[in-house]
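Take a look at the structure set out below.
Yeah, one chain of the complex is gone here, protein chain that is, but the others are all in their spots.
For reference, chains read A, B and C in written order, and residue numbers begin at 1 within each chain.
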Amino acid sequence: MDQAKPLPGYLVQRFHGWKATAYHDNKAWYRRLYESGQHPRAMVISCCDSRVHVTSIFGADEGEFFIHRNVANLVPPYNPDGEYHGTSAAVEYAVTALKVAHVVVLGHSNCGGVKGCHDMCSGHAPELLEKSSFVGRWMEILRPGYERVAHLPDEGRVAALEKEAVVVSLENLMTFPFVRTAVETDRLTLHGLWTHMGDGGLEQYVPKLGFVAV
Amino acid sequence: MDQAKPLPGYLVQRFHGWKATAYHDNKAWYRRLYESGQHPRAMVISCCDSRVHVTSIFGADEGEFFIHRNVANLVPPYNPDGEYHGTSAAVEYAVTALKVAHVVVLGHSNCGGVKGCHDMCSGHAPELLEKSSFVGRWMEILRPGYERVAHLPDEGRVAALEKEAVVVSLENLMTFPFVRTAVETDRLTLHGLWTHMGDGGLEQYVPKLGFVAV
Amino acid sequence: MDQAKPLPGYLVQRFHGWKATAYHDNKAWYRRLYESGQHPRAMVISCCDSRVHVTSIFGADEGEFFIHRNVANLVPPYNPDGEYHGTSAAVEYAVTALKVAHVVVLGHSNCGGVKGCHDMCSGHAPELLEKSSFVGRWMEILRPGYERVAHLPDEGRVAALEKEAVVVSLENLMTFPFVRTAVETDRLTLHGLWTHMGDGGLEQYVPKLGFVAV
Partner (left out) sequence: MDQAKPLPGYLVQRFHGWKATAYHDNKAWYRRLYESGQHPRAMVISCCDSRVHVTSIFGADEGEFFIHRNVANLVPPYNPDGEYHGTSAAVEYAVTALKVAHVVVLGHSNCGGVKGCHDMCSGHAPELLEKSSFVGRWMEILRPGYERVAHLPDEGRVAALEKEAVVVSLENLMTFPFVRTAVETDRLTLHGLWTHMGDGGLEQYVPKLGFVAV
């Protein structure tokens, strides 16, 4: 591996700043996390989008949430075919090894992945239909959601699809036998959220009602 | 989707606290992020581990890093077979759509996923070899790394494998044509890091030298 | 005192969140509590255990309960020997200064202190017998309770001892002259509770019957 470069200077500087302050003042907590292992109460599945920081909006400290982030906060359906499934591996580790009590799927406004899915499914992004498009293939997970919003007027259709990304993921989570068993034996609860990053709003999915403000 | 539950009360409370303070005081910035889209300077590939907060150690603000988190911060090799590849989709989106300048792979001490890989490859975790184990199949990505550390003495072998997880991912990144092109045309740099969460240490991968303290 | 450290940042953030919401919205009530003093209706004696929040299960607001929490919710016998007695001081203040109407002793399942007492009394924790063990000496208060459950089968004996911790404390409360007088003049009632934190159960002590579901 010859192409790696040293860390940019501004990140080196910030790291040293963190170490001299936050780390220095909380050394005991970091050491404890190191020595006693993690015991997170929840898994959060969130988008890679740089504007979504679940640790901010919930005032979360290191150790609280096991966080998986992928494009459009999607969970694929259960499919144990022996191939690489990063999201499924994360869910399996959280539920069976860490035994988290909650899995929270957090969607958000202005999701580029969901916008791509919308354009692809409505015939406006042929390049995403190509086999070689990882983003296109990944967003196929959300196609059943697109079917449910396709009839909506233009305005609001993409936001509705962002919320479908949460619901589809919750549905797919229930296809994993270990998730279903944990839910049915009251060892795990599932939660769906969608945040509007412009106005700081947060909505939660409530069965029968849909998304309502927290 | 009938199984979703409302958000636990303490998270509702914390969210409202965030909204009344951090959001309220920075409304202009959140609104700008919403209206102008994201322009992250780097993609970070990090572990789901609850103890690893890349936003902390780099004092990162919303909008700075496009963050993908999976078990053991792994990137699989390029494989455009038309299936779901969440990590590859995230890399593709970051490099081709967002045109980030850096991709940083951040490994860490005490990684449960790497420990599982070590046990599986050394014959101590047969359950991870089963086809139905998502964690086991996912950790196969790191098997080439295990071959490189298998000869080491017990003590330190797992930590060495944690660092191999970074190197293997960097190597695999270079198998993506759009990554290789961006690197070779000086539009993208790759960086490998490993953090010791107990003593707050940070090491970076330097070709020829290996991991050295930042 | 040179060793004190600043408050961890996430707690600072959460405090500011609380102040901007719960405090802000209830300023009048907090101000009234400040200006008119406290008038709690009950004293609750509960365990330090992080999983026991008496304010949750009784939906208690600031100002309602005067709460003493110690290891295993124990009250020692009356012993005015001029030494420091924190629990006795709390009971005295609640009953004679605040004139609470109820004293509630709240035990709970999986109590680490009671488990230690069980192990110590049954000869499996010699380190707790040492003079220097504060936990061991404190749990001696419960030894009379151990004698009453020692004959029980293994299964269920520790839970029975958790309930004895409530009964012993109620018995010891009656050895305080000011408690006995208040009870006998109908100015104070005593209550014993035990909660199972796994299934959310709550049992109350009823003379002659023992513990029955609330």
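What we mean here is this: contacts are C-beta pairs under 8 Å (C-beta built on N, C-alpha and C of every residue); 3 or more make two chains touch, one makes a residue touch a chain.
Computed from a predicted model, the values in this text were never measured in an experiment.
Trainee: Please output the residues of chain C touching the missing chain, sorted low to high.
Mentor: 1-8, 11-12, 14-19, 22-24, 27, 30-31, 33-35, 37-38, 40, 43, 48-53, 55-59, 62-71, 74, 76, 80-94, 97, 102, 104, 109-110, 112-113, 131-135, 137-141, 167, 170-171, 174, 183, 189-193, 196-200, 202, 204-207, 214
Trainee: Please give every residue of chain B in contact with the chain that is not shown.
Mentor: 5-6, 8-10, 13-14, 17
Trainee: Could you please point out the chain A residues that touch the chain left off the display?
Mentor: Interface residues of chain A facing the absent chain: 25-29, 31-32, 35-36, 39, 41, 59, 61, 63, 99-102, 182, 186-189.
By our rule, only the chains that are shown with their structure count from here on.
Trainee: Pick same or different for copies chain A and chain B, depending on whether their interface residues overlap by over half.
Mentor: Chain A vs chain B: same; shared/all numbers exceeds half.
Trainee: Compute the distance, rounded to whole Å, between the mean C-alpha positions of chain A and chain C.
Mentor: Centres of chain A and chain C (C-alpha means) sit 41 Å apart.
Trainee: Between chain B and chain C, what is the separation of their C-alpha centroids in Å?
Mentor: 45
Trainee: Could you put a whole-Å number on the gap between the CA centroids of chain A and chain B?
Mentor: Chain centres of chain A and chain B, defined by C-alpha means, are spaced 13 Å apart.
Trainee: Give the residues of chain B that touch two or more other chains, as numbers and ranges in rising order.
Mentor: Each of 14, 16-18, 22, 24 in chain B touches at least two other chains.
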